[in-house]
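Removed from the display is one protein chain of the complex; every other protein chain stays in position.
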Amino acid sequence: MLRYLTAGESHGPGLTAILEGIPAGLPLTQDHIDLELARRQLGYGRGGRMKIEQDRAEITSGVRAGYTLGSPITLNIANKDWKNWQQIMAIEAGAGITEAITQPRPGHADLAGGLKYAQRDLRNILERSSARETAARVAVGAVCKQLLHCFYITIISHVVEIGNVGADSGVLTPLQIMEAAEKSSVRCADQKATGQMMKAIDQAKADGDSVGGIFEVIATNLPVGLGSHVHWERKLDARLAGALMSIQAINGVEVGLGFEASRRFGSQVHDELFYDTNQHGFYRKTNTAGGIEGGMSNGENIVMRAAMKPIPTLRKPLSSVDIITKKPFPAARERADICAVPAAGVIGEAVVAFELAQAVCEKFGGDSLAEIKRNYMGYMEQVEKF
Amino acid sequence: MLRYLTAGESHGPGLTAILEGIPAGLPLTQDHIDLELARRQLGYGRGGRMKIEQDRAEITSGVRAGYTLGSPITLNIANKDWKNWQQIMAIEAGAGITEAITQPRPGHADLAGGLKYAQRDLRNILERSSARETAARVAVGAVCKQLLHCFYITIISHVVEIGNVGADSGVLTPLQIMEAAEKSSVRCADQKATGQMMKAIDQAKADGDSVGGIFEVIATNLPVGLGSHVHWERKLDARLAGALMSIQAINGVEVGLGFEASRRFGSQVHDELFYDTNQHGFYRKTNTAGGIEGGMSNGENIVMRAAMKPIPTLRKPLSSVDIITKKPFPAARERADICAVPAAGVIGEAVVAFELAQAVCEKFGGDSLAEIKRNYMGYMEQVEKF
Amino acid sequence: MLRYLTAGESHGPGLTAILEGIPAGLPLTQDHIDLELARRQLGYGRGGRMKIEQDRAEITSGVRAGYTLGSPITLNIANKDWKNWQQIMAIEAGAGITEAITQPRPGHADLAGGLKYAQRDLRNILERSSARETAARVAVGAVCKQLLHCFYITIISHVVEIGNVGADSGVLTPLQIMEAAEKSSVRCADQKATGQMMKAIDQAKADGDSVGGIFEVIATNLPVGLGSHVHWERKLDARLAGALMSIQAINGVEVGLGFEASRRFGSQVHDELFYDTNQHGFYRKTNTAGGIEGGMSNGENIVMRAAMKPIPTLRKPLSSVDIITKKPFPAARERADICAVPAAGVIGEAVVAFELAQAVCEKFGGDSLAEIKRNYMGYMEQVEKF
Partner (left out) sequence: MLRYLTAGESHGPGLTAILEGIPAGLPLTQDHIDLELARRQLGYGRGGRMKIEQDRAEITSGVRAGYTLGSPITLNIANKDWKNWQQIMAIEAGAGITEAITQPRPGHADLAGGLKYAQRDLRNILERSSARETAARVAVGAVCKQLLHCFYITIISHVVEIGNVGADSGVLTPLQIMEAAEKSSVRCADQKATGQMMKAIDQAKADGDSVGGIFEVIATNLPVGLGSHVHWERKLDARLAGALMSIQAINGVEVGLGFEASRRFGSQVHDELFYDTNQHGFYRKTNTAGGIEGGMSNGENIVMRAAMKPIPTLRKPLSSVDIITKKPFPAARERADICAVPAAGVIGEAVVAFELAQAVCEKFGGDSLAEIKRNYMGYMEQVEKF
């Protein structure tokens, strides 16, 4: 049973996550996490804040001398800019909050949140709804990736579309995609498309506009049988879809061929089965299913895509209504990101990592890394001898 | 806290669901549920079994004299064809099971499930992974719809694409869409497209092939503020996406503009805010967000689409491998549906109904219908006076 | 992740339970369950209904040819007396319910439930709050016991006190206690105390009164390390205490020495540690901790006791108030049990069995019995070599 909670306002003292259920004996250092935090902060088209932050995750529990203890892991990501926000975001009563935000931005949580929580200073909503929160999820995902590595599972992502520019990762292996994407300033494995995507971002910037896009997450080397068909919310695709959709500004998710599959004939979609003892037994030559059949990993790579809408905070203002005066106003912009798709891919890896780590823990039980590995090895042998 | 479990094998004695958390005092009869079960069984392109079944849900707990008691509700859907399966699917030990299924169908849970659960008779997997299970979810959803009706919330669905034939529901209101879809043999609100879709199904049938498609679920009249931005798995879009993705053969889900939004500029996507006391206050003229902002309902219609791959059981056989002999064979077909998209839409309504009913119960608390309604009314007034 | 829901009113058509998470490959027949249901119905001092019922659990899902499938297991316990209640407890609307129960019984859910759920016919509460519901939990527990048996874990119970008569099970082993208790008409392992307890029951009956008592549940042969110290609600004693306290009329629970321990000096309470390779390594000569240290099983027998208050339905009436007239009345009795402690012990076994089975599934993961056993064996070897 792996679970976590995150907390923290965007301009508060910092973000905190507690991750409970990681087995004992996993090698874990702050560097593992900071690397992922840094990856989240990269990407062409981001605004100014990314430079301020240089996020670092301090581990304050659950780890000793570089190894996990089996106890809950606390991850703290301090807000480097906190000193400039101490008054506006003061915790204590009586703080001198002078100006309320009363102008909701379309496409954000502002108005719905204000109405739901009865808050007339919309800062009280947007501080938590901000995508800043995803830094905590990336930190949690980094720990989960560390666990998955012990089972040889790798999770990568790459951008496959930005501002209507599509990429072609064609014949590349996941490893090659990862390498190419890490070098691309938009995390795209297709060098040519990278240039065009940057141009699309530049154009949007020039126009005071923003662009969205699509990223793909690939998980390799999964054992067959993560997730389950026996009950709806144990299905791996359902869990992964929920996790990806929970990322800010994501409004579409697909597995394998996804929407495209719905437009083909059955005979053009499915993945025929083959057997070869040199291929670890059963295998497929195609992967239209994206690695999941019947809600379970089938041993092929898991391939999912998520669509991100363009950031709804624009220099080009949208019409909105002040919640106090009820008068129209041109919607303010809180930040200046033009495109967040490259970062979203890194966040996508993190949430997929958590779901897969949870599925591994459910499938293999165990409280120490050695125990889970032993259970895993026993299962892999069972599968091979099936 | 609304929750449910379903149980039952496709050819076993029947399906059972227990739904826990429905408040007391809700009018509920078997007819409410049977109506939805019947809707699930319709649709051009279904195979023979649909005629046998004529599903009916017997309520055996949680209801008295037509009203819910607040206690768990049991729904039993007997398998009308059980007499023909009593030997093959016998519960008791020593039953005369003569022939194991050893030939996994590509695109199904068969092989992954067999490996995971160490079952060498694949019937032990496919009986539960079958979409037959969704009848139980439709029954649960019917109860949830009944609850939602008390808050004037309606959930409809319609087919928007089958076999590459798209529909245009253009200027129709949700109510008009519902009426048109209920009359269409493929549950499509566009009469012209209906004909073309039927032709596509006919063609696939003639070719021994199958077709997929896309359905849309629309929920109307939602209060603002269901779901929450404060923690990732409380986000309404994440929950709805997980629920829709958990339906058999669904491999893509989107909210509002979905994937299309990722291809537009920010200025072309978002929904500007307006205010008019004659419009119940805040409103929007567009709904590209599909009724959800920041993980919360924003008061507009919730609009989601799900993509269904073509049914992977074909008359035109696929290559597979026998799990005992490890020899290739042409994959068997267990049934003869050509297209299940119309039914999938009804199932989509059901799973959306459950998630929304759960969100209503979380938001408004309460143990009796009168109490929830009172809490709802108080909140609606709070929102109006905001 | 083992979980279950139960449903059913006391005089409705029947009780239903769905148990989700039992691995595939467990031998299971209705007889295993019916045996436990029969044990629940025994016991000196029960009223007339026990004879009517002769409970039997029909399995309608999750099992094929005597083995579990890994899918949810449905257990149905029909109400043999349903024909006499079809009108009063009719599910359908418009049924001829002539007489509401408006007189709450002290010590029952009647009044609190009526107020909470806004029900003015208290039958709508008491039908579910009735201890009849525990038959479903005993059925669930029977399946769990079956799983635990595969790990050599046995759960027994015996009555240690009734109506102020204490038993002395002194030097008996758990096995001997079980054998003795099964022969006793009050499920007490002390033959002499059995006679005195029966007399106490007779006396209470003669006086129109009722008696309570204390039962003890013992689980033997547990692996060390079920539950966990790392988070409060993962502690095995916390889970077991909650489960036992959830049984109707239980209002006290203790582990090991329990309340008695709080009255001793530290030096008189704790269990010193010894080591002997002939004793499977570490062992203790005493078990004041009741087999749980730091929220984990420590390898000794788990020993818990639960106190049951006397049944609050008396022939000797208590003062109450009619909810309609607000006039006092002498509280009605719905049944005639004098003492339910022996049955409560059987229910105690069941709820303990569920919690331990859940802990086993969490610790050892796995989807088939063979897999869990392999993981278990690996762990036992790890412990032995520690």
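To keep things simple, chains are lettered A, B and C as they appear, and every chain counts its residues starting from 1.
Here is the rule we go by: contacts are C-beta pairs under 8 Å (C-beta built on N, C-alpha and C of every residue); 3 or more make two chains touch, one makes a residue touch a chain.
What you see is a predicted model; the values in this text were computed from it and never measured.
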{"item": "Sole residue of A:Arg46, A:Arg128 or A:His158 that reaches the chain not shown, by the stated touch rule", "value": "A:Arg128"}
{"item": "Missing-chain contacts mapped onto chain A", "value": "3-9, 12-18, 20, 23-25, 27, 29-30, 59-67, 69-74, 76, 89-95, 97, 116-119, 123-124, 127-128, 367-368, 370-371"}
{"item": "For chain B, residues in touch with the removed chain", "value": "1, 20, 70-72, 225, 228, 230-231, 234, 361-367, 370-371, 374-375, 378-379, 382"}
{"item": "Interface with the undisplayed chain - residues on chain C", "value": "5-6, 104, 106-118, 120, 125, 128-129, 133, 137, 161, 163-164, 204, 207, 209-214, 224-225, 228-233, 235, 237-246, 251-259, 261-267, 269-275, 282, 284, 288-290, 293-299, 307-314, 316, 318-321, 323, 326, 328, 331, 351, 363, 382-383, 386"}
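Keep in mind that, in the parts below, only the chains that are shown with their structure count from here on.
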{"item": "Interface residue identity across copies chain A, chain B - same or different by half", "value": "same"}
{"item": "Busiest interface, counted in C-beta pairs", "value": "A-B"}
{"item": "Rotation angle superposing chain A onto its copy chain C by C-alpha atoms, nearest 5 degrees", "value": "180"}
{"item": "Where chain B and chain C are represented by their mean Cα positions, the distance between them in whole Å", "value": "37"}
{"item": "Whole-Å separation of chain centres (CA-atom averages), chain A against chain C", "value": "44"}
{"item": "Euclidean distance of C-alpha centroids - chain A vs chain B, Å", "value": "26"}
{"item": "In chain B, residues with contacts to at least two other chains", "value": "5-6, 116-118, 128"}
